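All protein chains but one are shown at their positions in the complex.
Presenting chain A:
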Amino acid sequence: MKKAEMGRFSISPDEDSSSYSSNSDFNYSYPTKQAALKSHYADVDPENQNFLLESNLGKKKYETEFHPGTTSFGMSVFNLSNAIVGSGILGLSYAMANTGIALFIILLTFVSIFSLYSVHLLLKTANEGGSLLYEQLGYKAFGLVGKLAASGSITMQNIGAMSSYLFIVKYELPLVIQALTNIEDKTGLWYLNGNYLVLLVSLVVILPLSLFRNLGYLGYTSGLSLLCMVFFLIVVICKKFQVPCPVEAALIINETINTTLTQPTALVPALSHNVTENDSCRPHYFIFNSQTVYAVPILIFSFVCHPAVLPIYEELKDRSRRRMMNVSKISFFAMFLMYLLAALFGYLTFYEHVESELLHTYSSILGTDILLLIVRLAVLMAVTLTVPVVIFPIRSSVTHLLCASKDFSWWRHSLITVSILAFTNLLVIFVPTIRDIFGFIGASAASMLIFILPSAFYIKLVKKEPMKSVQKIGALFFLLSGVLVMTGSMALIVLDWVHNAPGGGH
């Protein structure tokens, strides 16, 4: 191909492969987890957005119509960061409390590097495979099985994300109601029961928003989660210097503060006490216990953004793989720092007393704290508005699997929406803790999306490299490590469930 012809495509000549499918091949930007990606297709009828397309499969490279990206570098970094960050950040302190600081940092570093390598494989495969849709790559690599594997993993990951958001509602909304109404005794009050509240929120707020045919303004609201988590991180850092240790002493102090709230507990200085600093107030660097098995799945769950990578790549201005990798490096590094700080300061506040959902841990120590009330309100608003966004791709995926050829029907649309929401609510009510969601989804769907699928697609679709090349061998090792992580984590988590049936951590 001549240099002049290359100029038609927004790809630098040094890229080793460069192909894109037509617009119809990737006309939906996944709001995975809570990424509200700025897309040209935000308002396309979601029931007609081809999640599981089979068109243009036979097209060769460069035969397709080129769609130039319009999103700037900075905005792409924002979109990808937004796709990465999610409810997983609330479970990281728990992971650190069960691995120790040093081991956690090692694991966090490895998971972030592996996720970045996975993005590299995905971009290379997309260029070579000629598609910017995750499922489409699956279809091109392994036919219907590949498409179903990709679609199933994305759907499962989204259900996990949805469940974790509803878990946050279940944990935090009763605390917000308590803080607003000064209710002390909470025995038997239905409106302080998380299960009732999560059902109520699902029916009154989430269901009506989920029934829209178009994302509309909801596409923007999910972007608030990044801002929300930055605010949460700032508060976690501030609180480290206000919550005394040992935690047991804080309960006594809390009683004193709550009798007369002459100033907000948010600004009460760390009160001195005579309790001797025992072992529970000393940070540990390496910890191994029955809960350590949850650390890697929680970390993997926290770094999933891969279905959103390709739509962001498609929208990137002056698109090239190198440029997209730079976007990814900045986003992953920013999230690495954010996760590390949140986990570290959360752990250094409560040590081994950290619960599987960090924000909930503060309630037993600080009681009615104004700053935490604001954080809780912000988090609740962000997650409540994000759940409908996550329902969209799940519903479209289900619709295309079950009745792709049929015309749009409000009955079917509503029934699928209600079914998804009902299933997620049942999970939230009957699964003991958010840790189990993080663990199970992190070990299964997230491992598939980060480790197994990108490397499998790369090995199958990138033909120009021989199987004995360093790149292919690297991808093969990555695939094997993914299988190992997945099976190992799942086995250990199931063993933990069997041995600790009541379910700790919360």
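Throughout what follows, contacts are C-beta pairs under 8 Å (C-beta built on N, C-alpha and C of every residue); 3 or more make two chains touch, one makes a residue touch a chain; residues count from 1.
As a convention for this text, contacts and distances are computed from a predicted model.
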Looking at UniProt, which of "Serine-threonine kinase receptor-associated protein", "39S ribosomal protein L13, mitochondrial", "Coatomer subunit zeta" or "Transmembrane protein 140" names the chain that isn't shown? "Transmembrane protein 140"
Cross-chain touch to the chain not pictured, restricted to A:V296, A:A378 or A:I394, is A:A378
Residue among A:T221, A:S363 or A:T433 that touches the chain left out of view: A:T221
Tell me which stretches of chain A touch the chain missing from the display. 38, 71-72, 74-75, 177, 180-183, 216-217, 220-221, 223-224, 227-228, 231, 259-264, 266-267, 368, 370-371, 373-374, 377-378, 381
